[in-house]
Structure formats: C-alpha cells, structure tokens
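Heads up, one of the protein chains got dropped from this complex, but the rest are sitting where they should.
Then we have chain A:
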Amino acid sequence: MPAVSKGDGMRGLAVFISDIRNCKSKEAEVKRINKELANIRSKFKGDKALDGYSKKKYVCKLLFIFLLGHDIDFGHMEAVNLLSSNKYTEKQIGYLFISVLVNSNSDLIRLINNAIRNDLASRNPTFMNLALHCIANVGSREMAEAFVSEIPRILVAGDTMDSVKQSAALCLLRLNRTCPDLVPMGEWTARVVHLLNDQHLGVVTAATSLIATLAQKSPDDFKTSVSLAVARLSRIVTSAAIDLQDYTYYFVAAPWLSVKLLRLLQCYPPPEDAALRSRLTECLETILSKAQEPPKSKKVQHSNAKNAVLFEAITLIIHHDNEPNLLVRACNQLGQFLQHRETNLRYLALESMCTLASSEFSHEAVKTHIETVINALKTERDVSVRQRAVDLLYAMCDRSNAKQIVAEMLSYLETADYSIREEIVLKVAILAEKYAVDYTWYVDTILNLIRIAGDYVSEEVWYRVIQIVINRDDVQGYAAKTVFEALQAPACHENLVKVGGYILGEFGNLIAGDPRSSPLVQFSLLHSKFHLCSVPTRALLLSAYIKFINLFPEVKGTIQDVLRSDSQLRNADVELQQRAVEYLRLSCIASTDILATVLEEMPPFPEKESSILAKLKKKKGSSKLPDLNDARRNINGSTNHTEDTETAEKVSTHSFTDKLNVNSTPSTGASLLVDVFSDVSNTPAPNDVSEEHFLRFVCKNNGVIFENQLLQIGLKSEYRQNLGRMYVFYGNKTSTQFLSFSSSVSSNDLLQTQLNIHTKTVDPVIDGGAQVQQILNIECLSDFSDAPVLHIQFRYGGALQNIAVKLPVMLNKFFQPTEMTSQDFFQRWKQLGAPQQEVQKIFKAQHQMDSDVAKAKLLGFGVALLDGVDPNPANFVGAGIIHSKTTQVGCLIRLEPNTQAQMYRLTLRTSKDSVSQRLCELLSEQF
C-alpha cells in the first residue's frame, strides 16, 4: 500500500480544512466557509474552463462544507460534468457528490441518467460499479424506470464481474424498496436464488441481503432459497477456517454471511423436508457447541463475531419454536451470558431470553434464571441493561412467581431511573392484575405503586383499580380499609386521594362499624386533604361527600356545612361551585329514597381489554411486547352489566359517574370512567365536520357536543332576544399537554351576513387533565338556516390534530316565548293564513310518545306552551317570537300526536316562509 499523503496532493483542500479547524468560534467558521463558497462559485462561473483536477478539488471542498451542516445549492452541474470524465478519480468524486447531495427529485436526474447509461455500457467494471452505486444511492423513480430492466440482466449475466454483481444486487434491493411496482419478479428470480451457490462469498453476501428482503414480501417466489441457504450455511459452519481464508474474520468463518443466511431462513417456517431439516438442526447444534469450545483467539473481535452468529442462530431457533432440545440449549447458553463480564453480551442475552420466555418449550427453563435477572436489576450499572432485565422479568412472569417478581419490581421502582418508571408502573399494574389470586394483594400492590411512584401512575392505572374494586365485591371492604389506612400518612400522593375518595365514597360504609373509621373520621380524613388537591380531585371529593350524605345520614349536617361554606359555594372554579350548589340543594330537598336512588352504588363495569395493557402496547409498540393476553378474562365474572348507550345516557344525568366526570360540564352524556375502557390510541381526528350531537342541542343549551379519545368539548349557552353567549369548554382527556391549541369559528358567506360571532382567544396550552373555557358572543342579524363551524387545532404528542364541529347555534335559540289567550292565538293563526307562511309536516315518532317529554322539548325549543287553546288536550300549541337585529318574526306552533299510529303532525305558521321552513326542520327531528 502506498503511503497516502494528506489530501492526495490537493493543497487548497488541505489549507481550507486547516483554516476551518483553526477557527476559534462558530462565527469565524461560518465566515471562512462563506468566503470559500464565494470563491468556488466564482471559479465555477469564471470564463476559464476548469480542469478535472480543479473541479475535483472544489467538489471535495463542497462535500466537506456540506458535512459541516451547510446547505450546498450549487456545484451540481460541475459534478454532473465530472461524471463524463475518463479519469476514475474525477468520475468517482462526481458520483460521490451526486449520491450525497442530489435528492431524488432533482431536475438533473436526466443528465445523470445519461452518464449512468454510458458507464453501464462501458464494460469497465469500476465504472459500472460507480454507476450502480449511484442508482442505488439516489434511487429515484425516474432512475428506476430508466434502469429497472437492465439491472437484473447485469446481476444474472454469466460474464458479469463479481464486484459488479454485488453492486447490482444491492441496487436492485434499493429499487425494490423505493419503487416495488417497477421491479418485476420473473424469470430472473430463480437465477438470483442460484447466486447463493456462487463461488464468491462477496456475491453470496450481497445476494442474501437481496433475497432476504424480497422473500419477506413474496416468500413463495423465493422458497427454493431455503435449501440453498441451509447448504451454504452448513458448508461455512463445518469448514476449517483455512477454507474461507478471505472471509475469515478473527478465526470465525464468514460471520456476516452466516448472520445473513440465518436471517434469510427466518423468513420461512422450519423446512418440511426431513433431510434438510436435520441438516439445519445439525448446523444450529454445531453453532451452539462452538460457543462452548475454548476460544481460538483471546481477541474480543473473535468472540464477538462468534457470538453474533450464535445470537442469530438462537433467534432462528426461537422463530422455528419446534425443537425443545435446541430451545433449552439456547436458554442455557443465554443463561451463561447473563453472568458474562461483557456488558454487551448481558444486554443481548436478556433481550434474547425475553423472546425465549414466550415459547412453551423454554418458558420453564427461562424461569430458572430468575435470581440472576433480579440480581441484574439491582447491580447493573447501565440503565439500558436494567431496562432489559425488567422486560425479561415481565416476560417470564407467571402465576408461580408473580408475587416475587412484582415485589422485586416494586422495590426496584424506589430507585429506578426516571426514564423507565412509568413503564415499570404499567408493567407492575398489569402483572398484579393478571396474576392476582386474591385481590387484596392486587389492591396492596397498586396502593404501593401510588405510594412509591405516584407521579408515574397514569390515570389508566388508578381507574383500573377502581374498576376492579367495583366489580369484585369480595375485595371492597378490604380496599376501603386499606385506602383508609393509607390516607393516614401525613403526606400522600394526590392519586391516592383520588382512589381513596372514590372508594370510601362507594364503600366507606363497609368499615364504618369500627369506631376508628367512623363516618365522621372518614370524612375528616378526606377533607383534611381537600385543600392540597387540584381542581379535578376536589371535584371528585365533593362527589364522595354527597355519596357520604347518602351512606351516613349522621354526617349530613357536617358535610352540608362544608358545602355551604363560601370557599365552596363561591369557589372561583365554575365546576366546583356548581357541584357544591347542586349537591347542597340535592341533600336539602331530596327525600332519603330519592337520594338513595340517585347516589346508588356504581354498577359493575363492562369488561374489556385492560386499558393499561393498551397503554403499554402503545408505549412499547406491540411487536416488542411479549404476549400476555391469554388469561385476561380472569378479572371478574360479572357479565350482568349490559350498559347500552340508551340507558347510559338516561342514567348518567344523575349518576355518580357523571359527577365524577370532572372534565365535562354538568349534566352531560358521556362519563369519564366508562371512557377509560376505550383505547387511548392517538387516532387522528376526522377532518370532516362532526355534527353527531348537533340535533341534541335543538331543545337544550348545555352538554357535550364532541368527544373523542383526546378531547371533550362541552357547551353551555344562554340567549336573550337576538344575543347569545356560548361557553365552550375544552377538556384534555389525556395526561399529556396539548400544544399550539387554537380554535376559531367559521361561517359560510351567507351566514356571515346573518349571524355575528365574536370569539375570544384561548390559551395555546392545555395541560393534561385540564379544561379551558372559551367564550363566544353571538348576535343574530337576520333569520338563518345554516350553522357555524368550530375549528380546533392542536398538537398532541407529535401529531397535529384537526377537529371541526358544527356549532349548535340555531334559529330557535333566539325565541322569546309569548303567552297569549286563546282568542289572540286564533286571530293570529288566521292572519298568518297565506300558503307560504304555513309549513306542515307529518312524521313518524322516533322516540316513545310521552306527553311530558314532548312538553319539555317544546319548552326547550323556546316557545311558550298555551294551555286550553286546542280543544283536544293531547295536542300542543305554542307561541314565540324570533328576535333578530333587523326583524322580529312571530311564530305559532301546533303539534298533534297520534299515539295509535305513532305519528305526529307538526304545523308552523310564521310571518316569514324561510323561518317556518327552518323551524319545522329543526323541530320535526326531535320527536
């Protein structure tokens, strides 16, 4: 090898690099670079034609500048010119520039393609290689189209040089990745497979990469590669080191090729042919045995290369999962590595064993290493190794060792790195639930989790413990006792207060017999935490208090005093204030029976997949998570709870669930704890406008207008004459912040002339679990029939969320009810007798025909109901005036139910036909 001079004689380049290195500051460096860029630009633009050497020098400089992180926006043309040089070095630098700097949609591609075409046709192997590298590196569609038929031909042609074959194989691989539709499978596949037999191991290496990738996509086309790969592997494994001189690395025969062959075999199930299978088994056994032989070299490179092959062999054994003997041997081998002094090996062994634990043949063998793994958790100095130990403990856990593993994980949690705490919490919660034989242990474990790592206990975890306690009556008393005791601690985590509040509110009566936990003591204990808690927790505690009033009449007075205090009744937070007012009123006016019904114990929750598991899967990516799903049903047997949406909706206006729903405005439909079951995955919100709940708001002003897994939007609105004010509440249902939150209201052109909406801006950040309010001021200018749209945009995690909701601002909101006598009514009815002023619609009842409900809806619609006007008492008659800025439109309504036919007839008369039309549309959908 000739001695290489610095910079290959390119003095200018050396000087430039030295200058950059001598720069004292970033500014100086940028200055020097800009000077050089200007210099090169002027040289390129100059009149004097540059020789190949200068071009090469400047392109080298540009490459260096690019490496330093500066964008290069010129020089491409010069690089393309270098491609047609006959000097290898110049051509090479041209190709290098292009493969580093040209992106696939450059308009130079056509020129580059020309040069490539020439080089491919040159029959000069080095030129051909450069051209193939370039196609592979740029990999644009245009290039693929130009050369896709050429490359397989080069690859399988008998007279192609080995090194060109290698490049062609990798080039084809790239084209297959970028434009799979262009690369035809066909007659050449069989010949590509035969490259596995090639004498030249470099060609075999490249071909194996290609085949392994293609086989993943279309395994059938490359089935024949299995036998060839096994044969090849067998020859390598059993060869004496001397046979493969060129490809032996520190006394290991062709380690990279072996790894690739083993990986190719992982694309297929174990071979069906018995002879082939035994040959493969033999190979794998030999690889395992070699690990036990004394090393041929003390160099770490030797053992690394050997172990690289060994680990890949073990991966294949696990993938096949059919030879118990091999699986157990693999497990023992990994067991040895667990105690190896090389950290790398310990890390890989833990990781590999994790997959081994899921095989039924080796699960027991893996379990024998539990002490070593626990020890690793305690003594490893590298957090990533400890992380693998946690993963492995999780994977090897079953009923026999769950208590031990959970206990170890809990004790590790006390000192665990912050980066992996949340994951450990989730894992402990899942294992404790899954392998709980008695649920007192489960409750203890979760409370311990909250005590040790409360900040890392996500909502899913504490929701889950509540779900389980509610669903299992055998553990309710114990849970109440335990949370009561845990709450005695002078400082306890807010999550514990939440769980405690909920559980005592439901089941405090089970421990009230003991004077040490009498109702008053329980209440005082909870209330002593109240002032330290955030608003959502306080809201939950208020719900617990009203539950107490039902459970323990003797503390009613005390609790009413608390609710009545200024700090509650006049709390600055609307939610807390409203709860205090409503609960206080409820406790004063409701009879014991009603109270008992309203505040009844929560019904069991329907069982679905644990939301914690869903969360862990999301965190880890489900592919990496050992499958623990088998016995998920063991949580409880209660199936009697069938909660169809209809009843849920009806019940929730008064049930405890709703009161727990701290994110929503009061008296809304959905409830938080039911939603806990839903997958919290980050599905991008639909871009179309949500109008799902729109019609529900025709006859009411408050409620939830939109809800998905991330966000809940609640509305409260009030209208007076032609003016309205709407409070929009955005509740973040996740534990993560929403960033860049913005919301705006849009109307179509026509609507803009009819309705004025003024929006106040909202805070761009909504914390996890928090709620922000936005006020919209609305003015009705004239009657209208469209609805404005609320657009919300925010970032959750990395993803931008877009939500559009049709806002329930309808014409009837601007009704003022009008009382009138029977005489007046009929007089006006006659006055509005013109055909276009009356709209009538006969329609089928969609809901049960209940006269009280219908009455409530009409009142909610905004008209005054006039009794004694219609001779038939079953009919409804109403009147009102629609207020807009410009006009007032009087409106008379008659609704005639026909219970026998389950039909209604609705008649509207107003002084303006468009108003009659719109009101009829709105109202007829409500019955």
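Everything below uses one rule, namely that a residue touches a chain if its C-beta (ideal position, glycine included) is under 8 Å from a C-beta of that chain, and two chains touch if they have at least 3 such contacts; residues count from 1.
In the analysis below, contacts and distances are computed from a predicted model.
Visitor: Hey, which one's the missing chain according to UniProt: "Exocyst subunit Exo70 family protein", "Phospholipid-transporting ATPase", "Embigin" or "AP complex subunit sigma"?
Guide: "AP complex subunit sigma"
Visitor: Hey, which of A:F44, A:W188 or A:W256 is the one touching the hidden chain?
Guide: In the full complex, the listed residue that touches the missing chain is A:W256.
Visitor: Among A:I98, A:L214, A:V385 or A:V863, which residue is in touch with the absent chain?
Guide: Checking each option in A:I98, A:L214, A:V385 or A:V863, the one touching the absent chain turns out to be A:V385.
Visitor: So one chain is hidden, and I want to know which residue out of A:H76, A:H320 or A:R346 touches that hidden chain in the complete assembly.
Guide: A:R346
Visitor: Residue-wise, where is chain A in contact with the chain that is not depicted?
Guide: The missing chain touches chain A at positions 1-4, 6-8, 13-14, 17, 21, 60, 63-64, 66-69, 71, 88-89, 92-93, 96, 100, 103-104, 126, 129, 133, 136-137, 163, 166-167, 169-171, 173-174, 177, 201-202, 205-206, 209, 246-247, 249, 255-256, 259-260, 263, 301, 304-305, 307-309, 311-312, 343-344, 346-348, 381-382, 384-385, 387, 621, 624.
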